[in-house]
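These notes concern the structure reproduced below.
One protein chain omitted, others in place.
All chains are identified by letter, namely A and B, in their written order; residue positions are counted from 1 within each chain.
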Amino acid sequence: MSQDTANAKTTIEAAGRISRSALPSRLFAITKHGFSILLTFVGLTAITFIIGRVMPADPVLAIVGDRASNEVYEAMRLQLGLDKPLIQQYLIYLSNILQGDFGTSIMTTRPVLDDIIRFFPATLELATIATIFGVFLGIPMGVLAAVNQGRLIDHVIRIIGLFGYSVPIFWLGMVALLIFYAGLGWLPGPGRIAVYYDGIVEARSGIILLDSALQGEWEIFWNALHHLVLPASMLATFALAYIARMTRSFMLDQLNQEYILTARVKGLSEGAVIWRHAFRNVLVQLITIIGLTYASLLEGSVLTETIFAWPGIGQYITTSLFNADMNAVIGGTVVVGICFVGVNVLSDILYRIVDPRSHD
Amino acid sequence: MTDQPTETGLKEWLLSDTPQSVAQARCQRLYLAWLSFSANPIAMLGLAIIVVLVGMAAAAPVLTGGDGTEQALANRLQPPSVAHWFGTDELGRDIYDRIVWGARITLYIVGLVAIIVVPIGLLVGTVAGYVGGWVDIILMRVTDIFLAFPRLILALAFVAVLGPGLENAVLAIALTTWSPFARISRAETLTIRNAEHILAARVQGASTARIIVHHVTPLCLSSVIVRLTLDMAGIILVAAGLGFLGLGAQPPLPEWGAMISTGRQYMLDQWWVATIPGLAILIVSMGFNLLGDGLRDVLDPRSGGTS
Partner (left out) sequence: MDKPLLNVENLSVSFDTPKGVVEAVRGISFQVGQERLGIVGESGSGKSQTGRAILGLTPGRVEADRIEFDGINLHKAPARTIRAIRGRRISMIMQDPRYSLNPVMTVGWQIAEAYRVHTNATKREAKQHALDMLTTVRIREPEKVYGLYPHQVSGGMGQRIMIAMMLIPGPDLIIADEPTSALDVTVQLQVLAILDDMVRDRGMGLIFISHDLHLVSSFCDRILVMYGGQIMEVLEAGALDQAEHPYTKGLLNCLPDIDRQQGTLPVLRRDDAWMNRKGGAGGDVP
C-alpha cells in the first residue's frame, strides 16, 4: 500500500535512463535487462534467506515450533544443512526455491507452495478488480484536475486523491463494514462467499467469479460479486488516488510542453489537444504507474484481507506469522516479492513497446 | 545595510533585484519560497496540521489528566461526552488522552525512521554518484533490490523474526524506506558532480570525503526533504498497519494503529473506540502529504505540478 509517488518516479527515471543511453544493440539491452532481473531475484532470495535463516537465534526452532520432538528437530537441522557454511546453505535454499520447494507449513501440514497456490487466486481476484476500478476512475479524474489546474474541481479531486492515500485502508474497511453491512444492510459481511454456497463450485482457476460463471452458477456469481464490492472498493480507493495523482502530475508536465502549443496553433479543439496529443504521452508514462499499482495492491491486500476475512495470500502470511510458521511466512514473502518484480518487469516491457523513443 | 529595516524596507530588501551579500540572497530565496508556499492554502493547511500535532505531543502533560494508560473499569466504553470528549475504551481509559499521548508515539516513529533513513540514503547515494564505477554499480544494485521489494510484507517478515515491539517496527520500516533516498541523492549528485564549484574544491586539494560532505550533500538536501515529507504519510500508515496487526507498539502504549485493533471488536456497538484513532491517523498523514506537496512545488519545481 505504501509504494508511492516518488517510487514510481524513480522507476520511470530508471526506465528513461536506460532508454536514453543509446545502447548499441537491442540484444545487448535485453541481455542487460535480463541480468538485472536475475540480480534482483538473487537479492530478493538473499534477503529472505537472511531473515529466515540467519537472523533468528535458532532457525530450526523457528521452523518446527517449540512443540516438536527431538527427532523432528534434528531432522530439520540436517535438512536445512545448518552444519554447512553459510554460502552453501544459501545455495541449497536457492535451488530449493527454484524447484518450488518452500518447505512444509506447520499450520496446515502441507507444502507451502500448495498452500500458496490455493490462497493466491483470491488475492489476484481482489487486486485485479481494484486496479481496473482505479484505472477507469483515476485516469479521467487526473486529466480533469490537470486541465482545470487551480480551479475548484482541481482542488476537489486533489483532496479526494489525498484522502485515498492518506487513509489507513484497514480502518476505512471497518468503517465501510459498519455502515454498509451492519448499518444499512446493503452488502454482505466479511468472507468471499456466503457459507451455504461454500464448496458448490468446483475450483478450477480458484477465482470464484470466473469459476461460477463458467459453470453457469449465476446465483453464486452474484453472491461472490456482492462480497467483492467492499474489499475491492477499499483497495480501489488507494489505486484511484494514486493513479489520479500521477495522471494529474504527468498531464501538467505534458501540457507545459511546446508540442501542445504546436497542436493549438494548428487549430485543434481543446479535446483533441488534451486527449489526442497530451494524453498519448501521459499514457506511455502511466503504464509503469499502473504496473506499480497492481503490484502494490497484491501486497497491500494484507490488511484488507484481515478485515474482510478474505482467504488470500495476505491473510495466509499474517496467520502463519501468529502461529510462528516461519516456512510459510518466508515462502509467502518470496512469492509476493517475485510477483512484485514480475509485474514491474512486464510493465517495463510494455512501456518499451509503446514508447517509440525506446525502440532504437 | 545600516538602517534598521522597517516593514516596507524589509520587504524591499527581500525583493531587491541586486542582493548585496550571500546572506541577503539566501534570505531572498527563502522569502520567495515562503511567498509561493503561503499562497497555497492547501499546503498551509498541511503545515497547520503538523504544527498542531507537534504542539499536542509537546504539551501532552498539560493537555491531559494523566499519561493515557490509567484504567477505570467502572467507566469502560462510555460514549463521547463533556467529561470524555472522545469517549472511553474497553478499560475505561480516556480516548482523548490516548490520542494526545499517541501523537508522541507517532512523532517518535517518524522521527526515528527519518534519523536512520536520511543519513544512510544520503551516504549511499552521494558516494555512488560521486565515486562512480564499480562502487556505483554495486551500491545501486543493492538499492534497487530493496526498492523492488514489497514494503509492508518485508516489514512484516522482519518483525516476525525480530519480535513485535515499537523499536523493531521502526527498524523494519527504516530498512524498507531508505532506498528511494539513495536513488534521489545519487541523481542529484550526478547532476552536480562536474559543476565548476566542485571542480574548484577538488583543485584546491579537498579530499573526496570532504567534497561529499561539504559540497555535494547540502545540494541534495532539498529534494531529500521533499521526499521525506511525502514519505512520512507512508511511514505512519505502515506503522499503524503493523500496530493494527499487533506487531508494533505493545499495550498499554497508546499507539493509534493498536487502538484501532482493540476497538475492532467493539465496532458494532461502540463505534468511537476504533473510529477516533483512525481519524487521527488520517488527518496526520493527510497533513504530511499536503505539506509535502506544497514543499515540492516550492523547492523542486522540476517534478512539481505548477510551472
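Just so we're on the same page, a contact is a pair of C-beta atoms (placed from the backbone, for glycine too) under 8 Å apart; a residue touches a chain by one contact, two chains touch by 3 or more.
This structure is a prediction, so every number in the text was calculated from the model and none was measured.
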Chain not shown: contacting residue from A:Arg77, A:His155, A:His226 or A:Arg264: A:Arg264
Interface with the unshown chain - residue positions in subunit A: 257-259, 261-269, 272, 277, 280-281, 284, 355-357, 360
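By definition in this document, only the chains that are shown with their structure count from here on.
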Distance between chain centroids, defined by C-alpha means - subunit A, subunit B (Å): 24
Residues of subunit B that touch subunit A when the two form their complex: 42, 141-142, 144-154, 156-158, 160-162, 180, 183-184, 187, 227, 230-231, 233-235, 237-238, 240-241, 244-247, 257, 260, 264, 267-268, 271, 274-275, 277-278, 281-282, 285-286, 289-290, 293, 303, 305-307
Subunit A to subunit B touching residues, read off their complex: 1-7, 9-11, 13-14, 36, 39-40, 43-44, 47-48, 51-52, 55-56, 62, 146, 149, 155, 158-159, 162-163, 165-168, 170-172, 174-175, 177-178, 182, 248-249, 252, 256, 295-296, 298-300, 302-303, 306, 317-318, 321-322, 326, 329-330, 332-333, 336-337, 340-341, 344
